[in-house]
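The complex is shown incomplete by one protein chain, all other protein chains being positioned as in the whole.
Each chain carries a letter (A and B) given by its place in the written order, and its residues are counted from 1.
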Amino acid sequence: MQKVFGRPKGLTEVAFSFCPGCTHGIIMRLVGEVLEELEIIEDTIGVSPVGCAGFCQDFFSCDFVGAAHGRAQAVGTGIKRALPDRIVFTYQGDGDIAAIGTQHAIHTAARGEKITSIMVNNAIYGMTGGQMAPTTLEGMKTSTSPYGRDLVINGYPLDLPKTIATLDGVKYVASVSVDSPKNILQAKKAIKKAFQVQQAGLGFALVSVLSTCPTNWGLSPVDSLKWLRENMMPVYEMGELKVAEEVKNL
Amino acid sequence: MSNRVLMKGNEIIGEAAIRAGCKLFFGYPITPSTEIIEYLAKNLPKAGGTVLQAEDEIGAINMCYGAACTGTRVMTASSSPGISLKQEGISYCAAAELPVVLVNVNRTGPGLGGLGPTQSDYFQSTKGGGHGDYRLIVLAPSKAQELYDFTLEAFDLAEKYRNPVLILTDGFLGQMMEPVELKEKPTSPEVDKSWVVDGARGREKRIIASYSLTNEIGEANNLRWEAKFNGIKEKEQRWEEFYADDAEYLLVSYGTTGRISKSVVLNARKKGIKLGLIRPITLWPFPEKAFIPYKNKIKGIVTVELNTGQMIEDVKLAMDCCVPIYLYRRQGGMLPTETEILEFLEKQFKLSTEEV
Partner (left out) sequence: MMDKVLLAGFGGQGVMFIGKIFAVSGMIADLNVCWIPSYGPEMRGGTANCSVILSDEEIHSPVIDQADGGIVLNQPSYEKFLGRIKPGGVLVINSSIVNLNKIRDDIKIIKVPATEIANELGNSSIANMVCLGALLPHLNLTDYEKVKKAIYEVVGEKKPELLELNLNAIKKGMEH
C-alpha cells in the first residue's frame, strides 16, 4: 500500500504538546515539510525562543539551540557567522521577536544576516497565560489589559513585518495565515521561499504567520479561526511585503 | 627577546586572542575597553576571522552564545556597564556550558560611573553576576605579559571546563603600554567536541539549551554543575607570593593594586617591617589554599582594593578571621600610592619605626 500522507522527516516522533486548536502545530509541520523538501535537515541549525514556540526544539529533527527570551536572532547570527555554509533559522513568537527582542529583529534584518526567521503572531503571550503582546489588537482583553487594549495607555499594535520590509538588508518578507487550506498552502510557499533565499545566500528573510490561541482568547478552535480572519487580518498587512529583485528569479 | 614589543594593554588582549585561534569577536564599543574591538577589527580578518559590532551588548553576548555552540573560539569584551548588560547572556552561557572568553575592563560604578580603574566588579565577577547558581573562572592579570599569557590560556580553560572564562582587568592596565613577549602559543590540549551543533550529518540531532521544567532534572543539572565547579576549585586556584615566607604581615591584592603592593612590600622591608604579599591570580576560584600556611603564623592582613571592600570577604573566610584583617581602598578611579598604603599598615598595626 502506498503511503500518501505521513509525518515529514523534518519533524521528530515527539508528539506536539500544544493546546487543542492551536495552529503552532500546522506552522511547525509546514517548516518540517520545507526542511525535508529542500533536503536541508542535516545542514540546518534551528534556534528556539522562549514561549510556546520554544517547544519547537524537541519537534524539529535538525540540531537546535535554545536562546534566551528575544535573543534568537542574535544567537542565530553567531551560529551563521561561525558556520556560513549551514542553514540557520529562528522560530519565534510575536512577544519574543517584536517586544523583548526588537533590537535584534531590526538589526539582524538591517545587516542582511543570511538567516531565516519565522514569526508566529497570535496577538498574545500564550505560555505565561494570556498577557498583552506588542501585537494585541486595540480593545482586546488580556490579563494585563483587562479592560481592553487602550491606545492611550498601551499604544498601537506593532506590525513588525511591515517595518522589517522597509530595510535594505532584507530580501524577502511575507505575512501569511494558516486559517484555511488555501492559506496554509500559501504559507508553505512563503516559508519555502524564505529558506531558498538563505540557500542562495541572498540575505535576510522573514515570514510572519498569523496564529490562533484558543485557550487564552477564550474561544473554541473554530471560532478562533473566524476571529483571526475578522480581526487580525484587517490590522496586519497580508501577503508578500517585500520580494527583492534577485528573489523573483528563484 | 626578538618578540618583545611595546603594546597597549587592550591591544595585547586582542593580539593574544588572535594567536589563541579566536575566530569570532562580537562586541560593542565602550571606554576603556574599545581598543580591543578596534585592534581586532583591524587584525582579526587578516587571520581569517570576523569582528561583528553588534546592535548592543546583549546582542554581542548572545552572538557569542550562538558561535560557541558550534565549537568556534569566540570572545567578547566590554567595560562595567556593558558587562552588566551581558549578564543574562553570561548566565545562559554558563548553563549551556559554553566556552566563551569574556573581558571586563573594569571602570567605575555604580551607574555610568567614570573611566578610571577600579575593582568594583569583583562581586559581580566572582559570585555569578547573572541569575542562577554558577561561577565564571576569573583571571586577574596585573601586567602586560599576564594580559597576553592569561588571554591565551583563557581559551584553553574555557574549552577544558566548558565554562565561560572572564579576564578581569581595568582601565589602567588596558591603556598602559608595557613590553610584552609575544610567545608562541603552546598546542591546545585535545578537547571533546561531541556536544557541538553543526548540523546533524549522519548522527542524532543535538540540542543545546538550558530549559528544564522538570524539577528533578533541574536539580540534577545543579548538582552536575556544582561537581564541575568543585573540580575547578580543587585544581585551578592560582596566586603569587611575594616575600610571604617569613612575613609577619601580609598585603592581599590583585591586578593593578597587586603590583603597586609589591613596591609597598619592598619599601616596608627597607624599613625592617616583615611584610609580604599574596596576589590572587584566579579570583574565582579564590586561592584559599594560599592562606592555609599563614593562618597561625602572621599577625595581620591588609587587603588593598579599588572598591568598598569586596575581596576582603573572601580573605576573611580563607583566614577564618583568625587575625585582624583591614581594608585599604581608593575608589572612583583613584589609585593608591605606595606611601599611603604603607602608612595605613603602620597605623593599623602600630608599627612605628622606633619599634624596629
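Just a few scattered comments:
Note that a contact is a pair of C-beta atoms (placed from the backbone, for glycine too) under 8 Å apart; a residue touches a chain by one contact, two chains touch by 3 or more.
The structure displayed is predicted, hence computed values, not measured ones.
Of the chains displayed, those contacted by the omitted chain across the entire assembly are B. In the complete complex, the hidden chain is touched by one of B:Q53, B:Q237 or B:S263, namely B:S263. The chain omitted from view is touched by exactly one of B:F172, B:F229 or B:Y254, namely B:F172. Chain B residues in contact with the hidden partner, per the touch definition given at the top, are 1, 4, 6, 31-32, 115, 171-172, 175-179, 256, 259-260, 262-264, 266, 335-339.
As a convention for this text, only the chains that are shown with their structure count from here on.
Remark: chain A and chain B have CA centroids separated by 40 Å (rounded to whole angstrom). Residues of chain B that touch chain A in their complex: 23-24, 26, 50, 52, 54-56, 58-60, 62-70, 72, 74, 88-89, 92, 96, 197-202, 205-211.
Chain contact summary for the complex, chain A toward chain B: residues 12, 41-45, 47-48, 50, 54, 57-58, 60-68, 71, 74-83, 86, 103-104, 106-107.
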